[in-house]
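Everything on this sheet refers to the single structure shown next.
Partial complex: the chains shown occupy the same locations as in the complete assembly.
Every chain is named by a letter (A and B) in the order it is written, and numbering of its residues begins at 1.
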Amino acid sequence: MSTGQTSDGFRAELREWLKANCPVEMRDSGMSEDAICWGGRNWKFTSTAQEQWLNRCAEKGYTVPTWPKEYGGAGLTREQEKIFKQEMERIGARSPLESFGIWMLGPALLHFGSHDQKLEYLPPIARGEVRWCQGYSEPGAGSDLANVQTRGEDKGDHWLVNGQKIWTSYADKADQIFALVRTDREAPKHKGISFLLIEMAEGGVETRPIKMISGISPFCETFFTDVKVPKHRIVGEENRGWDVAKYLLTHEREMISGGGAGLSGGGRALGAVLNETLDTMGDTLRADAMRCEIDALAIGLTLERYKDQAEAGQGAGDASAMLKYMGTELNKRRHELMMTAGGSDALEWDGPVGNRAGDWLRTKANSIEGGTSEVMLSIISRRVLGLPA
Amino acid sequence: MSKLVLTEEETMLADMARGFLDGAAPLGKLRKMRDDGQRGDPALWKQMAEMGWAGVLVPEDAGGSDMGFTAANVIAQEMGKTLAVSPFISTAVMAATALRQVSDARAKQALARIASGEVTYALAVDEGVKHDPDATQMAARSDGNGFRLSGKKTFVVDGALADRLLVLARTADGLTLFDIPADRSGITRTASNMIDDRDAARIDFDDVEATGEDVLGQVDHAMDVLRPALQAGQAALAAEMTGLAAGAFGMTVGYLKERKQFGTEIGRFQALQHRAAHLWSETEVTASAILNAGRVLDETPGDATLAVSLAKARATATATLAVQEGVQMHGGIGMTDAYDMGFYMKRARVAAEWLGDYSYHAERVAALRGF
């Protein structure tokens, strides 16, 4: 649907570089958990190729292609980024590095961090040296994210942090956590929260994995007991952490919604899967698949449109709730269809069609994490449509 | 491809169109037309032509404004909001696109007459209850240097009032498209009593004479000319439906804010809020498909099937949901003829069928996506 007629020079150069630098083993579009390189201090590369690929990309700034060069990125324009993605996809190249540092903390620091903070934290993220996790939710708070009970007591040069976080993805494997902490207990709910950066190896931090229905444990509970956090490890102003959190949530929404858009690797899966089962596919499955494909394409275009708008200076704002809602609901539909298409083969853990069941169950969390679909609809209803609360 | 954001010019065009239509063709206009027993509004079309809309796809050297498909969609979308009635899609979008595929003097002249608003067109393509050009049975029998056309066409939108017809017929080795005056001998037009109160006709062709000059494009190769025209029409119709959905949705949200029940505004009820938010989300997503279809038609028209069918399928689903929710959320009043919501619902239904229904376009998307 797109021709990409611009920046031919960049494309040619990039193609050449990929040809020379992307190891063959990294060219299989592997999207399984095993294939992902998460990085971090304790990372064990699954192969030499994986390590090579990370280092070569990091050197060019290609782990975070749109970040400024001084912070470890490649400084690509949005147009170049598109080309970058197309060329990576063309050869089926794996992502060199994935992390919450790239997806979430990085964008927040780029927006709210001081120059020193950017220099300190961003390059290690870009090189995959430090792995971050997220500390937002708390037990019992659910969708009411601002209901932060974890408290940080002001001790002059540091905060003394006590409390508990939940749904801290991969906290058991992370080096650092960015967390919402209540630093003013008198202020209104949204006004007394600070956004702190906490070292996981610090005394007093404990994590415990939560086993999910998909059989895996990507999420943890994380406990803080008298953890000392130096005053300079704060993003944004004291007690203004909710601003950072909101920014990040919007960002997270857009990221999660992309999962269902069907224009990246995952999107082709449906068509491919359906082709395998064309003979046995009933009309209802085929009809559902057509609808799903149509919606996936249109949602993918909507992601494009919102990015183009953002570039034109029209931020999505609360409308990003729509992307999150539509993208995650679509992704759930798609995985339901893939399960149906897989039939009995898909009913085994790690059966003939791989971990399709695990992936399917994982998608059920898409419309819960990062704000439930219900919260998204309420945001749209009140803030976009202006319906009375 | 250009960005999926309206350019400044396109935004200005939309604003202008909205301003014009709010004045010249507001929602009540269709009702008045119906109550007066009219199926079209030639005076309004003249005004539109003066604004350059009739020539939106006509080259400048033929007197058009040549603004392109995205611009045509922008205009159609605004028309959808107020249910403005005109032969815009049949004439300015489809006939003009067909004529542009041919580069002879006749075609140029015809384009000039479209741009000036002098001549209107209708496409006589379908014969069964569903859009299906390939199923054409109507015969164009060779007769000397010319042809004799015999058969029946149905659901010819704008067909009772159009000055000229583009007629698809079967010739020796394929399909051929004829451009003939609607009053040619042997043609009988029967106006259909359409639920959207607009012009459509069933047309009988009884041994109608056509010369070689009447052939648009090449004999036996109608689709070279017709396919781009149909795709342009499908995209513009999808845009109209998206405008329609937005219009119906706006009316509904307004009602939710204002109507009180059980002592409070009904817009405070969370179940309605979530449904409204869902509907808005659907309209946003569909708007992207519309914009994309325009861009693709403008930039890579030879490769537009996926983009166009995606747009028409999404627009059909979205407009249908918008009018269903619109009527339901309005309650009894939405069912009354005195309220305008019903006009949205009836037009959405006709537009859903015209130029291919959801199934038709879904099949094309599926085929192109490999299943």
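Assume contacts are C-beta pairs under 8 Å (C-beta built on N, C-alpha and C of every residue); 3 or more make two chains touch, one makes a residue touch a chain.
This structure is a prediction, so every number in the text was calculated from the model and none was measured.
Though each chain kind is drawn just once, the whole complex in this file has A x2, B x2 as its copy formula.
Note that only the chains that are shown with their structure count from here on.
Once the centre of each chain is set as its mean CA position, chain A and chain B turn out to be 41 Å apart. Interface residues of chain A facing chain B in the complex, by the touch rule stated above, are 1-5, 271-272, 274-275, 278, 286-287, 289-291, 293-295, 297-299, 301-302, 304-305, 308-309, 311-312, 314, 319, 322, 325-326, 374, 376-378, 380-382, 384-389.
Against chain A, the residues of chain B that register as touching in their complex are 1, 3-5, 253, 256-257, 265, 267-268, 270, 273-274, 276-278, 280-281, 284-289, 291-292, 296, 299-300, 303, 306-307, 310, 313-314, 317, 362-363, 365-366, 369-371.
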